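Partial view: only certain chains, each at its native spot in the assembly.
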Amino acid sequence: MNDLLRKPRKVYVSRKIEFNAAHRLFNPLCTEEQNIALYGKCSNSYGHGHNYLLEITLCGIVDMQTGFLFDLKELKSILEYEITARFDHKHLNHDVPELQNCIPTTEVLAILIWDILEERLLTINNQELVLHEVTIHETGKNSVRYRGE
Amino acid sequence: MNDLLRKPRKVYVSRKIEFNAAHRLFNPLCTEEQNIALYGKCSNSYGHGHNYLLEITLCGIVDMQTGFLFDLKELKSILEYEITARFDHKHLNHDVPELQNCIPTTEVLAILIWDILEERLLTINNQELVLHEVTIHETGKNSVRYRGE
Amino acid sequence: MNDLLRKPRKVYVSRKIEFNAAHRLFNPLCTEEQNIALYGKCSNSYGHGHNYLLEITLCGIVDMQTGFLFDLKELKSILEYEITARFDHKHLNHDVPELQNCIPTTEVLAILIWDILEERLLTINNQELVLHEVTIHETGKNSVRYRGE
Amino acid sequence: MNDLLRKPRKVYVSRKIEFNAAHRLFNPLCTEEQNIALYGKCSNSYGHGHNYLLEITLCGIVDMQTGFLFDLKELKSILEYEITARFDHKHLNHDVPELQNCIPTTEVLAILIWDILEERLLTINNQELVLHEVTIHETGKNSVRYRGE
């Protein structure tokens, strides 16, 4: 089977999930005025929110037997456990322990998700599979990509 | 000019705007358990959020001189004043006076926006122009339409 | 609570789900030539497929206590049972008993889904809630709406 | 075949096409200042342009033999002849005879397309098929619908 896979083929597989969360951009070490200068209406006291669209990309050699890079059912359950359970329908400033000492910008969120998923992928018995990219679309206009660099 | 408009033509003009807000579905008259049964994770204490996509539709006869139903520059400034300033980057439960005695479901939000815009349109000197529909997309999957019925 | 709901408010609530299915447009009562004339490449022997995007719209009076038209968690489970389990990852010509004596055009599919959901909603103890519209997007270009007319 | 069609079923079938055109909003009977007051930067001398997304909706009873409202191959060729050939890659103010005495607003364009398609559908031998709606999305934010009213 899968003659096309006789030579090793490196592919990039992406999966999108959405989570709905609130956040507030506010630095407690700065004055109210400094926060407004820095973060504008993103620093409003009770926070606002987004439908965050997360796209994660894995990279590696396609498995010759299955024709898959990685079992999407397994990926789906990893994302449910690591991402949805942690971030969906949460207030990022109050409900996410990993962000307690952080300002939850999209940049910081992309980096945290990379760190979480990279560590989780280490527990999978597949040395060739690597996390390639984490992209978060905060709105239809703004997005941040992180590649572990 | 505008021969095509010699007979009156009734059109529907829609404009979309987005606002990013947090909300919490929680009824203070019910117990914590009742709230969880009703609203699930939407009742989490600090709220979560959405990129709300609002589409409003006006209806009326096209103006024979301008070829417009209504000046989009004026509509844009009405929406900025009535919608963006009121809802964008806000926590609907804490920051919007009109929602203080309400559970900010998408249904309630659509109705409130209808009431606000319908009253505002009355101040415009155009008897034939009416608000036809307010639609809110809370996520890419869920939306609510209200037509003043 | 919910002062805005003191007077009855009729809203339209829509929910989208996707199912991935194969189909073949072929009338066994016609010749091969007639089928090709009618259905073109849609009559290819083994079928082809689509990511069908289904949007269903319910209509009724918003509940004054909850601020909901209908509990979305319940709607979600109805759609999973009635639609996803029946159509997702299926070949419409072979795997769906209700379509055995039908040509599975998008029109026919929209009508079948209306019939299924309308019957299912009768079992719900809410006389004011009605099915308003079923829309199927077969591709990004083609869609069919049915309203029970 | 098509047991579901034993009783007449009225459906709405929509098809989307895109055309890329330039236009300028300018009334030669007004002064330059009046045009700027009315149309702002839309009155710039040489025009600007859009990827116009047109959605047309037909309505009628599904054919019991074919399971179609109308043959999409035929609709496609009508739209190519009546819409694409007339508007695509054109400057609406200079290249479209039907718009010579008009200000090509989206409202006017929707009305013109309705008139063209309604007349064209009369030549089709199907008394039950009617044009239901013409929608033009000028941008992702603005759209106009016309229903022949």
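A, B, C and D are the chain letters, set down in written order, and residue numbers restart from 1 in every chain.
Here is the rule we go by: a contact is a pair of C-beta atoms (placed from the backbone, for glycine too) under 8 Å apart; a residue touches a chain by one contact, two chains touch by 3 or more.
Every value quoted in this text rests on a predicted model; they were computed, and no experiment measured them.
J.: Given 4 placed copies of the single sequence, give me the total number of copies for the whole complex.
T.: Full complex: 6 copies of the single sequence.
Here is the rule we use: only the chains that are shown with their structure count from here on.
J.: Once chain C is fitted to chain D on CA atoms, what angle does the rotation have, in steps of 5 degrees?
T.: In degrees, rounded to 5: 120.
J.: Need the most distant chain from chain A, centre defined as the mean of C-alpha atoms.
T.: Using the mean of the C-alpha atoms as each chain's centre, the farthest one from chain A is D.
J.: Pick same or different for copies chain B and chain C, depending on whether their interface residues overlap by over half.
T.: The interface is built from different residue numbers on each side, given that under half of them are used by both copies.
J.: Please work out the Cα centroid separation of chain A and chain D, and write it as a whole number of Å.
T.: 42
J.: Could you tell me the distance, in whole angstrom, between the mean C-alpha positions of chain B and chain C?
T.: Each chain's C-alpha centroid was found; their separation is 27 Å.
J.: What are the residue numbers in chain D that touch two or more other chains?
T.: none
J.: Based on the touch definition given at the start, go ahead and assign the chain network to line, ring, star, complete or other.
T.: other
J.: Looking at the complex, which residues from chain C come into contact with chain B?
T.: Answer in residue numbers: 1-5, 9-17, 57, 62, 65-69, 71-73.
J.: Looking at the complex, which residues from chain B come into contact with chain C?
T.: Against chain C, the touching part of chain B is residues 25, 27-29, 38, 40, 101-108, 110-112, 115, 140-147, 149.
J.: Quick check on the complex: what are the chain B residues that touch chain A?
T.: So the residues of chain B in touch with chain A come to 18, 20-23, 41-42, 44-51, 88-91, 93-95, 139-140.
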